[in-house]
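These notes concern the structure reproduced below.
The complex appears here without one of its protein chains, the remainder shown in place.
Chain lettering (A, B and C) follows the sequence in which the chains are written, and residue indices restart at 1 in each chain.
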Amino acid sequence: MKLKNLVKKAGALGVACSMALGALSVQAEETIKVGVLHSLSGTMAISETTLKDTMLMLIEEQNKKGGLLGKKLEPVVVDPASNWPLFAERTRELLEQHHVDAIFGCWTSVSRKSVLPVIEELNGMLFYPVQYEGEESSRNVFYTGAAPNQQAIPAVDYLKDELGVERWVLAGTDYVYPRTTNRILEAYLKSAGVAEDDIMINYTPFGHSDWQNIVAEIKRFGSTGKKTAVVSTINGDANVPFYRELGNQGVSAEDIPVVAFSVGEEELSGIDTTPLVGHMAAWNYFMSEDTPENEAFINTWHEFTGDEKRVTNDPMEAHYIGFNMWVKAVEKAGTTDTDKVIDAMVGVEVPNLTGGTSTMLPNHHITKPVLIGEIQDDGQFLTVSSTDELVPGDAWSDYLEGSKDLISDWTAPISCGNYNTKTKTCVGAQAEE
Amino acid sequence: MNPLNRLRETWRPDQVFDLVQPTPTFDKSLDTKHGPILYVEDVSVSFDGFKALNNLNLYIDDGELRCIIGPNGAGKTTMMDVITGKTKPDSGSVYFGQRINLLKLSEHAIARGGIGRKFQKPTIFEALSVFENLELATASNKHVWYTLNHHLSGEQRDRIDEVLTQIGLTNHYQQEAGALSHGQKQWLEIGMLLVQNPRVLLVDEPVAGMTGEEVEHTAQLLTSLKGRHSVIVVEHDMAFVRSIANKVTVLHQGSVLAEGSMDQVQSDPRVVEVYLGE
Amino acid sequence: MNPLCRITPRHTLPAVLLWLTCLLPLHANAQTTDSAPEETPSTAAAEAQQPTFEQLVQQLAGGSLRDRAATVNQLSSQSDERLADVFNALVAGDLLANKDKPPVIAIRDGERLTDALSGADLTGTQRLRRIPVNNSLRTQLRGQVAQLNLNHPNTDKRYAAVERFIRDGVDDETAALLRAHQQVEDSGRVQDAITTALAVYQLQSDDRAIRLAAIDELSGSLEQEARNALRGIAENDADAELRSAAAEAIESIQSRISFYRFVENLFFGLSLGSVLLLAAIGLAITFGVMGVINMAHGELIMIGAYTTWGVQVLFPDLIEWSLLIAVPAAFLITALVGIAIERGVIRFLYGRPLETLLATFGLSLVLQQAVRTLFSPLNRSVSSPEWISGTLSINPVLSITYTRLYILIFGLMVFFALMLVMKRTTLGLKVRAVSQNRAMARAVGVRSSWVDALTFGLGSGVAGVAGVALSQLTNVGPNLGQAYIIDSFMVVVFGGVGNLWGTLVSAMSLGLINNFLEPYAGAMLAKVLVLIMLILFIQKKPKGLFPQKGRAAAD
């Protein structure tokens, strides 16, 4: 009797297991599949869900235009749940189980780092839409967000030259993007003759909510009579309490302006912006840009979401550019074969939403305009400065000890992500390839 | 105490490394040549200002069966807690034999040293069988590493059989302990004390909730222990106390009110007053 | 003198502003006439090509920001009486324009729109858009406006104006202005500020005696600019005596500052403590008194915060009152959710505290995702009413933010209200009875299930109320709860489970410790150190700061 039950139990488990395996191996169909790898739950859902919707919209629009190479595009959405190992696992799933031809995804640096080995191993394509710290280059990744020289350095230039800022607070969340950006900025400022004493660097944990001390300290730091500004690489959730504390302690944008690299329209839509008016952000796109392309994009977005109040932001534009570049490259290559598309990508030009034309560079970064905007009380930005020409993204910073001699060039004959221009060699891991 | 001394006290080797201290070997040093095996002297305990024990003095002779009675709140259970190391008194001293200061030992060391305790509510390991209950309690090396590989010796098995007979559970030895009747659980708990071969047995209300027949059986069991072990019984049931005791101590408000034979005690006017006053 | 006496109620501000708009043109005139003599030659030369006031104002509507700045410059040399109105509106974002040629320029005052040039009523005109201003422009405008504000009836405004003079540097001309004003000034605070401003000005004098006197004067000032000016002398001046006098003055200022900084730190610590208290106090009931390890506590706080948002969305005209409405609303809603949780899940799990942990953990996931699905994963914007924003500045180095102050007071009020409920009402009595001995309480006729539901509802409701307060400090989004749950448990455990006083003391002391560690260790390490201290403390006192004593607690 007991034995029989045991057998039954085993049988049930076996069936369950085989169902499990079967369910996970879905067969490919006659469409071009596009992987969408953005967290829909967990802490990052707040930022990434919008990007998933953007991708769905772009794919839908492309299908309306007749798809690509005569085939329909099919989005494959998975949820890596803000869990970094899960990002790697999902990437493997997208490439191995679903056989997607390109992946659009990731937000945080750590998620990209987690995905990187998998995407290289399985030779996929990843379009990464968020501003990041640089110091990386992969043949399989296309960086459509800003590198530090496309965001941080122009912003500091603006503060220095236009507002006459002499004292600098570099405040950031303690992770790799602020660390690297601040190191670059520190080196840059020092090279511009700013004294050590005039730079204050402060790091806080993720989601830091008690800013009383730090804001008080910034206030004191800014009270020496020299014009002071805060360069903020504070991440996501910590921003609201930070700005609220600034407002409450009476630090106005005229006294100590804050220029942020991670605060966009979407973040502002969750904040009462009245006390923020005049603080700044540096991006490559603002929703308030007055161009026909942007107007069309915003209209499509509102139509797609059915919500007239939804805002657009910089990473969305990055996906817009990245997706159009990929479409163009596939058309140019006439196939979705990864190697051919990767080769076709370099040099592709598509219009961006701010009235210019972005180009994919040999280092897999793109050219972008740099805009500085001031926050208005309606949660939008007022562009106060923009570069005259598009700035090419730089994978390796010129201001860091380890990387100033490195360049990235994925075209022949160099074909290397970290090529040392002095020793004329390809260093590190890629040396063998 | 100045801070330095206090620091020194906290970092005394036996305090710091008390986890790895060897078990004190009691029997060799247990010195009962002056008669009493347990000395409780001037012990006071208070909880939040309430004095549970108030300068209590109590001496138990080797091999004696002593009954302790007293109204609720007289401090009977607290006294047991102090002897077994569960509660540390505010003042006073408790000696086991002439030399062993019980206040310096932890509960398990006191138990290993030969003072067994039965709780008011039967506490046995309900998930284990009767035999396993006794096996766990059996006197042997109780260190972690030893128990990891240990099997019962023939001698220990014999001792368990013997106790099983003594407590009348021979036929139930495979049964899950949780399924025993209330009385049987009480006996099993006494049995668990016996397999440890204790010198002193503290038995808290052994017959509460028992049927008449069971009470009789318990009385027999306890009197049979006299001589080999010192037994301290705390009980409310006067008839039961009369049936087993030759010496009775009456506690009241944390100290000894009267001591003597059952008849002596019952005729003591202070005792009468305390009991009638209730 | 009590610094608090100097504070004027903030509510009078709008009324005063209105009055001001009537008065301003006069000062504007006065101002321009004052400075007229010096400027006359150049102004006269430029007069020929200079556009009219009307043209300039219309120019404001178009062009780039840089053009606008130039226009403002030109305007400031104009002596039109409408100028102050235009500037005030521009800096406040109340100057509107449409795309006509030439554009209609309107000034917005609440709902009312008036033409900036003709003063005609334009209320109801469509397609008027705000004329954008940026920081540098705003700074420029503020400087202009500040001069005009020196005679403002509001003390705060006058004070701010003098402050701005100090900051921008006092020259001969402004010094004369200030001296003149000092005679009529009746507020001590503004008097002091003017004295400082003049002393800063005198530091630059050629007369050594005047400079020494100025240093002496400034040694009593807490103004940052005063210190900077002194520092300049202490470091660079050629005169050794002046240098040492300045250094001494700085030292005496520094010792006062460090005292105020200590007071500030104390306040920061207490304020952080009050946030912890609010977050933890509901848990002190559900976990401390009832023994339910309520992992969904954070989500109840979140629901409270969302209620505030909901109130503001439902009654957009009542922003000033929204918090007062939200407090009872949040209490009711979260209490109901709490009662639902208790009846639906927790009542089956009494006596199994560790299993309540698992079930409520599941619930917290469900609640979070529910909020994501219902309200989107984005943060919601909760605005702060006027009366809660801003600072109470006691002196130039010590100011206390109203939000923090109110939250501190609010936290204590909630605490004492809860204390009263627990100690003075029959519900409190029954709660304590049930928590100590469920069977006994039932035997004496307490309906324990009813008490359980109400107690849990009470704890949850308090969590919701905390959410209202937190919505003024932090993000209102699905992750709000998770940010506070661990801290809340730490506070309750540190204080001693089942002891409300313990919760208060532990929240405040954790807040203070954290705050005093932060400057030395950094925000991150400070938190780690506090946690380690907590772990070690629990080893020493396993039942927290104020353990429950007696026989019942022994087991």
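Methods note: a residue touches a chain if its C-beta (ideal position, glycine included) is under 8 Å from a C-beta of that chain, and two chains touch if they have at least 3 such contacts.
Definition applied: contacts and distances are computed from a predicted model.
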item: Hidden subunit of the complex - UniProt protein name among "Electron transport complex subunit RsxE", "Urea ABC transporter permease subunit UrtC", "Sarcosine oxidase gamma subunit" or "NADH-quinone oxidoreductase subunit L"; value: "Urea ABC transporter permease subunit UrtC"
item: Missing chain: touched chains present in the view; value: A, B, C
item: Sole residue of C:A180, C:L266 or C:I532 that reaches the chain not shown, by the stated touch rule; value: C:I532
item: Residue, one of A:L51, A:L68 or A:L116, that touches the chain absent here; value: A:L116
item: Sole contact to the chain not displayed, among B:P89, B:G116 or B:G183; value: B:G116
item: Residue among C:V184, C:A240, C:L354 or C:A443 that touches the chain left out of view; value: C:L354
item: Interface residues of chain B (partner: the chain not displayed); value: 18-19, 84, 86, 106-109, 111-112, 116-117, 119, 123-128, 132, 135-137, 139, 142-144, 147-151, 192, 196
item: Where the unshown chain meets chain A, residue by residue; value: 1-2, 5-6, 9-10, 13-14, 17, 20-21, 23-25, 40-41, 77-81, 83-86, 88-89, 92-93, 96-97, 108-110, 113-114, 116-118, 121, 135-137, 174-176, 179-180, 183, 203, 205-206, 400-403, 406, 417-418, 420, 427-429, 431-432
item: Interface with the undisplayed chain - residues on chain C; value: 291, 293, 295, 345, 348-349, 353-355, 357-359, 361-366, 368-370, 373, 482, 486, 489-490, 493, 497, 524-525, 527-528, 531-532, 534-536, 538-540, 542-543
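Note that in this section only the chains that are shown with their structure count from here on.
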item: Centrality ranking, top chain (CA atoms only); value: C
item: Most distant chain from chain A by Cα centroid; value: B
item: Between chain B and chain C, centroid-to-centroid distance (C-alpha), Å; value: 64
item: Whole-Å separation of chain centres (CA-atom averages), chain A against chain B; value: 71
item: Touching residues on chain A, where the partner in the complex is chain C; value: 40-41, 43, 45-46, 49-50, 162-163, 174, 202-205, 207-210, 212-214, 216-217, 223-225, 237, 240-241, 244-245, 247-250, 253-254, 257, 266-267, 269-275, 277-278, 280, 374, 376-377, 379, 382, 384
item: For the chain C and chain A complex, residues of the former touching the latter; value: 65, 93, 132, 134-136, 138-139, 142, 224-225, 228, 264-265, 268, 271-272, 275, 369, 372, 376-384, 389-391, 393, 399, 401-404, 472-479, 482-483, 514-515, 518-519, 522-524, 527
